[in-house]
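Complex shown without one protein chain; remaining protein chains in place.
Letters A, B and C mark the chains in the order given here, with residues in each chain numbered from 1 onward.
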């Protein structure tokens, strides 16, 4: 399974803080993003950044492995 | 009389913190400066700024009046 | 001594942070700090409270990396970053940044760079609670 986390404004639009998605062989970050964005377009329209296991990832072609922690995040507004 | 004050590096070169100079009718700040600079060239070579009664004065043609407080100062180095 | 980079609920003391910053070197000639506070008014609306959400583990590692990047980029003697995560009202402190260097230009440049970078690199989100409802902030005014 892939553990997907959400925070702040994305949680508000989704109504959930996390979900578990089965890990399919060869699934990329882009696939996972598109799959969730198709189900939750209103939440994903504010997603700007992704992180895998706590590290920001810009190249969405990376393959995900079972047990990965993936985060889809809105623009940060701390400080 | 004109009360002339000195501070910091200028005091060190002069060996005095102040002096009184008779006020001559029509004497300008430039006259006073040149008079003292002729006597104390080593101290006046580091003088960059003048103040009259606590206000910095850039135009040395101002006339001094009896009782003025004049200060000849080296470049500031506070802060 | 407290860690140089922290995420915490409690307020911080500038005196304590500056003392800790200075402890590393007697060669520190300039210390620049920035404190971000909660305002009672934002984008035309009265704000009664600000609350936060954060991706805690990533936020802390990004803040630690940000401190190291600033130290290297500006040849700082030391730097500190503290971000509060709790509900704050107007006037309360949110974030603290400090940069200590031999001379003032590096300290001032680094302090500004760190707060600018923190806003774009650290996964923390701010929600303003107003009489008209709550609103997550996503811009950087």
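Definition applied: contacts are C-beta pairs under 8 Å (C-beta built on N, C-alpha and C of every residue); 3 or more make two chains touch, one makes a residue touch a chain.
All of these numbers come straight from a predicted model, not from anything done at the bench.
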{"item": "Omitted chain's touching partners, listed by label", "value": "B, C"}
{"item": "Which of C:2, C:45 or C:104 contacts the chain that the document leaves out", "value": "C:104"}
{"item": "Residues in chain B touching the chain absent from view", "value": "5, 7-9, 11-12, 46, 49, 51, 54-56, 71, 73-79"}
{"item": "Positions on chain C where the hidden chain makes contact", "value": "13-15, 18, 22, 26-41, 90-91, 102-104, 107-108, 111-112, 115, 141"}
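As a convention for this text, only the chains that are shown with their structure count from here on.
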{"item": "Dominant interface by contact count, named by its two chains", "value": "A-C"}
{"item": "Distance from the mean Cα position of chain C to that of chain B, given in whole angstrom", "value": "48"}
{"item": "Inter-centroid spacing, chain C versus chain A (mean Cα positions, whole Å)", "value": "26"}
{"item": "Separation of chain A from chain B, taking each centre as the mean of its C-alpha atoms, in whole Å", "value": "72"}
{"item": "Set of chain A residues in contact with two or more other chains", "value": "none"}
